[in-house]
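Only one protein chain is missing; all other protein chains are in place.
Chain naming follows the written order as A, B and C, and within any one chain the residues start at number 1.
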């Protein structure tokens, strides 16, 4: 596989240089791999910090800005950032109202963010951590490191970001983040695996007539390999898995993120979204909002994921609240 | 190649169904393959209509909305729409101030839009047509059907859309569109070809150590095949070709669109953008704005294109003017 | 071979279009493959979609005259194909239909004159000349042989094959420059199918 890069070891730094050039509204520290709101610290506002391995763009750095994150820490491709990044980010964005860390549930991310949280607290900054674990493909999660954090992270960052922007205190922002995390479910499907710069070839090989169900966002193989399905069939499998995981059947009103993994064209993704909406509808679920696009990606992986978030009026209001980031932007 | 579809013949209709579900702010006629601003016709506003083959999303349907297009006509994959679509669109969006047709310079698009223009004029609606032909890879354009219209189309639709939204009359909106088209240059590179639903395999095969220079957005092979280059080298070749095509050296301030063809991850694209900015800078060019992302795509083609638009204060003001579409959104 | 006095009615044109549709359907993948080499891999799909629509239209409403059949067929192509081939083949049929006027029966000389007018209109619309590696490279030599349908079909076939060594100067393939050399033009291949179908139904 050919990649549009200067060398595997330079990929993340180069991307951050590009972000710096493209987004004057952000402060990008290429050396320390931090992307920060230009107006940070915002006095009196809870600061949201997230981050994770690179390769999922626009998540997380593309979600930095008013109404969403204050800072994102970029790790190497598919490798969580190191604690020094999070502590440095905290010192730059803490506006006196505490820091919320949004962490995807992977051993590496949790360990590194935990170490950072300890250090930040030692500096006298109030810290709360919310772990996103929305991937319903991980069924027997007692035998695993829990569920993975995937597309639902976007919901958590958006909803908690809106609450923080409104001036809510840390406990309240954390509560919103936890509610959003609890209300989120995701399921992903790959048609071919992603090519990491370090490996230079797809992390898993899929025969031309098979697909991988229940994949994560790190090029790990999924839980099951099956004969290729149509968009309608994939939507049925996906929506079935998602709805089955909610306590109520059907759940309350939903925000639906029909997400591309990076290598699937928007044309196909919209067609798939039509089937997701149909599959939800057939099962009595109510769609409050939808978002279609490449938001939580896995490099050039072909495939898609669907993330749902069950919302009440408050969460829906926070979803509709203005956001102004490179990757997500609406409202006034 | 596997695709996330229900069948080749359903791809465009399915995608439009998905757009309808995802974008209540648009009116989508799946049958007639039209995407229209919900508030159309806007009385007294010049109506902008564009369209073309599908497979380039978000272009054009994703650029329908305040500050950009009033309607987009979606053809089959890589096939221009038929005149009936444009005439129907005109009847829906004409607000009494005339219609501007924005056409990418392909034989099919030009012929079909020309036929439509004749019919619309027969209905007593004032029509002006602007043809975008920004692809500098087509060097000896006297021996071809002219230059192709590619990424520069985004500049034309955005700048003319802003002028129309401000209430400029048809002649003025058309003049802005022409100035934008004249000021635009594009050059594209492919690392692997796109897979059309009808063909089911990449439209051209590239060996693992070669790339295709000067490609268009329809999976046509480019003008030259070369041994694989680094991102920095690709940026140099690209920027060199673009700048050489401007009469002045260096040209005036530029808007730069660093565009993904659909299958290249955002991580790589930002890294490439860093090199484009460097290459421009080394050649004395001034960057006024940049935009990085998948905007004018070619299904799942891996690769990128760079589009430049030389701007004066007026064009820059129109660029910064608010726009609110699924694919491009900023300002208030 | 069709005699010079043969009278052709609307059914003859319908049969021609039906035979063309069958040929286009059978060869659709090959046409797309040709278009994949020097174009955008949609020509087979385009032609199949268009001719399928033509047959649906003609099956739904009968036309009394050869000219009427061609007119509605051409209009259907324009309305359903898109791309370059839609307006061009559409114009070929529409303009031929116009030339045949209201007559219920026409001679093979009338057909020849009509198709020549149609082909001339294609040339005018697209601005291409013989040797530009387009459908005209099959159409022009073919109509020159009419009303000898067999010779016309052969000339179209040879004209299509003769596009292989040419460099394209019109349409999408022209962007390839020298790299367009060595491939048969898909539109010319389609044109040869239409002329082959015409010969077939003329016997």
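FYI, a residue touches a chain if its C-beta (ideal position, glycine included) is under 8 Å from a C-beta of that chain, and two chains touch if they have at least 3 such contacts.
The model shown is predicted, which means the values in this text are computed figures rather than measured ones.
Student: By the document's own contact criterion, which visible chains does the hidden chain reach in the full complex?
Tutor: Those shown chains that the absent chain touches are A.
Student: Given the contact definition stated above, which residue among A:108, A:169 or A:253 touches the chain not shown here?
Tutor: Reading the full complex, the residue touching the unseen chain is A:108.
Student: Write down which of A:91, A:144 or A:249 is the residue touching the left-out chain.
Tutor: From the options A:91, A:144 or A:249, the contact with the absent chain belongs to A:144.
Student: Could you tell which one of A:6, A:50 or A:80 touches the chain left off the display?
Tutor: Per the contact definition at the top, the residue touching the missing chain is A:80.
Student: In the full complex, which bits of subunit A touch the chain not displayed? Write them out.
Tutor: Residues 8, 53, 75-84, 106-108, 111-112, 115, 137-138, 140, 143-145, 148, 196, 198-199, 203-204, 216, 218-221, 223 of subunit A touch the chain absent from view.
In the analysis below, only the chains that are shown with their structure count from here on.
Student: Graph shape for the chains shown, where an edge means the two chains touch. Line, ring, star, complete, or other?
Tutor: line
Student: Taking each chain's centre as the mean of its CA atoms, how far is subunit A from subunit C in angstrom?
Tutor: 53
Student: Please work out the Cα centroid separation of subunit A and subunit B, and write it as a whole number of Å.
Tutor: Taking the average C-alpha coordinate of subunit A and of subunit B, the gap between them is 29 Å.
Student: Need the CA-centroid distance for the pair subunit B / subunit C, whole Å please.
Tutor: Each chain's C-alpha centroid was found; their separation is 31 Å.
Student: Give the residues of subunit A that touch two or more other chains, as numbers and ranges in rising order.
Tutor: none
Student: By the touch rule stated above, which residues of subunit C touch at least two different other chains?
Tutor: none
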